[in-house]
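One protein chain omitted, others in place.
All chains are identified by letter, namely A and B, in their written order; residue positions are counted from 1 within each chain.
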Amino acid sequence: MTKTNPGNFFEDFFLGQEIVHATPRTVTEGDVSLYTALYGFRHMPHSAEPYAMGLGFEAMPLDDMLAFHMVFGKTVPDVSLNAVANLGYAVGRFGAPVYAGDTLRTTSTVIGLKENSNGKTGVVYVNSIGINQKDEVVLDYVRWVMVKKKDLNAPTPDTIIPDLPKAVDVDDLVIAEGLDFSSYDVELAGSPHLWEDYQIGEKIDHIDGMTIEEAEHQMATRLYQNTAKVHFDQFAAKDNRFGKRLIYGGHIISLARALSFNGLGNAFKVAAINAGAHANPTFAGNTIFAWSEVLDKQEIKGRSDMGALRLRLVATKDHPADDFPYKDDEGKYHPDVVLDLDYWVLMPRRG
Amino acid sequence: MTKTNPGNFFEDFFLGQEIVHATPRTVTEGDVSLYTALYGFRHMPHSAEPYAMGLGFEAMPLDDMLAFHMVFGKTVPDVSLNAVANLGYAVGRFGAPVYAGDTLRTTSTVIGLKENSNGKTGVVYVNSIGINQKDEVVLDYVRWVMVKKKDLNAPTPDTIIPDLPKAVDVDDLVIAEGLDFSSYDVELAGSPHLWEDYQIGEKIDHIDGMTIEEAEHQMATRLYQNTAKVHFDQFAAKDNRFGKRLIYGGHIISLARALSFNGLGNAFKVAAINAGAHANPTFAGNTIFAWSEVLDKQEIKGRSDMGALRLRLVATKDHPADDFPYKDDEGKYHPDVVLDLDYWVLMPRRG
Partner (left out) sequence: MTKTNPGNFFEDFFLGQEIVHATPRTVTEGDVSLYTALYGFRHMPHSAEPYAMGLGFEAMPLDDMLAFHMVFGKTVPDVSLNAVANLGYAVGRFGAPVYAGDTLRTTSTVIGLKENSNGKTGVVYVNSIGINQKDEVVLDYVRWVMVKKKDLNAPTPDTIIPDLPKAVDVDDLVIAEGLDFSSYDVELAGSPHLWEDYQIGEKIDHIDGMTIEEAEHQMATRLYQNTAKVHFDQFAAKDNRFGKRLIYGGHIISLARALSFNGLGNAFKVAAINAGAHANPTFAGNTIFAWSEVLDKQEIKGRSDMGALRLRLVATKDHPADDFPYKDDEGKYHPDVVLDLDYWVLMPRRG
């Protein structure tokens, strides 16, 4: 028997299956520095400890998407090593803030299965939970991936498609105990625009572009201990249909989030991921641009220091976002669109 | 109104204007590791904590130029987002040592203005001050940049050009309390040459060359939260006159400083920046070489453990420095010269 990890194939998954993923990860200030170097994040509470603590954080919290990548990376060897496509995300809720020194681990439960009519692949739905060393949930989300069958004669499981809401309800957003954004310093944060200033339907072109290098996305993806082969092996990639290494979709999420600082400088706290799609592949050499749309705007019950904004974040490649490229009349993504992310942020408000 | 940062144009600046720059930054050991990885610094007091503490530092101090980049980066969104050229630096004095865990912020005051005769641009002089969480000054310097006018009909301000000394006086160099270099270990530092061994007029070819990759300068520049677009966006750069991304001038300063270890291995403490010019642009693929000249040599009043050396550090691209390329008879820089930095270091002496 081989000692290398073959990964799971579609027929290896069953409903209710619980997977304890390997390699718990102690996150450190070193990870934060690399994250800054890879994307250029500038949200004050993730950059300056005293100001973060002034908002009620215990220390300088990691950017939520960095926590996402760490939690997500652990699922790859078990869930998506034989994946054909990463199809979507839903009901992702961030919980306890993650601080340097925390140790994260991830477990997943299979909550849905659907074999494709070709009999060669199937869709697996997993609910993954990231937990810290105090057993607090830091992230709870669903993703579904299309996975190959190995044994084409393996029996077809009953089709179970979980009923997933289009968005997390604003009342279900987790606000860590002790947080109070009322002393938020707009000047030091670098943007005067608070929750009150954003309107539903408003679109923002984030203007700036960033070109991705092979070394950058490889270093990022390895930092997250994401082992998907397509990101690292040019010898194999030269024979794929692109002839190139594919970039981890999460790298684009973080890049687009960093670009969105320019226009959403106070949207530092991601509270939930409602939905996400990697609309088209990206490669080294692509320049990423981004635009956002305000999809919803909600008060948080009993609080005047912060409000919730539901945002669509769209990233493009080699296509400045001033024309807000998205989908055509038939609902098909513009070929230059590479990311469509629907998420909630908590933003300081004037009160 | 756009929510993205348009930056300031020449007509937005006025004499005496005070700017509180955004994004205070807690610097960490992670930043130090990246700095080592990006440049290869080997000065002992920035590499080995016990030996740094033996010299009277509270902990292992950051390389002064890393502190410079952190302080400088914050000024970009307000001062130089619409800059045509970064014209010069003067009277930069380093103050309190910067340690991992410190939180730095920057404020600037406009101290000079001069509209150019073309009416399309003007020169802005700012005095920027970097401060730590104890309100100690870590760096105080002047730079001037040429900035575009947006409204060509905006009134021309009175011309005020600040009177800037050619160099910081040696008596004005800041020596942090408690520092005592008398136990400096030459063997562990890797260079036997101390203050006494350098002579005014002496030139040193630092021999080694380092080739710059796109991923490296992009990661460095983002680490410093420097947002100047020209460093990151190849999609836009393909249409500029070089067809390439420009490298942040500060990246060259650090690279040349790291190269200068070979010949100036004990010049670990930068005390002041007297003047600096980015003589020509650099691009990924360029190999950087460096040479130094001793411009001045001064005792420090009342001290036998250290002396001051005023150095000229010249960096070149794709041109080994053994012929000490600099300026032609008309004072024009050799086209391969990319940096001309005039600075003071404190160096251990035999006593």
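In this text, a residue touches a chain if its C-beta (ideal position, glycine included) is under 8 Å from a C-beta of that chain, and two chains touch if they have at least 3 such contacts.
All values derive from a computational prediction rather than experimental measurement.
Screening B:197, B:299 or B:323 for touch with the missing chain picks out B:197. In the complete complex, the hidden chain is touched by one of B:136, B:180 or B:205, namely B:205.
Touch with the chain omitted from the figure is made, among B:10, B:51, B:68 or B:141, by B:51.
Of the candidate positions B:213, B:299 or B:328, contact with the unshown chain belongs to B:213.
Take chain B: the residues that touch the chain left off the picture are 28-34, 36-40, 42, 44, 47-51, 60, 187-191, 193, 197, 204-211, 213-216, 262-265, 285, 287, 289, 318, 320. Along chain A, the points of touch with the absent chain fall at residues 2-5, 20, 22-26, 28-31, 33-34, 77, 100-101, 103, 105, 133, 213-215, 218-223, 225, 227, 229, 232-236, 245.
One rule holds for everything that comes next: only the chains that are shown with their structure count from here on.
Chain A and chain B have Cα centroids lying 36 Å from one another.
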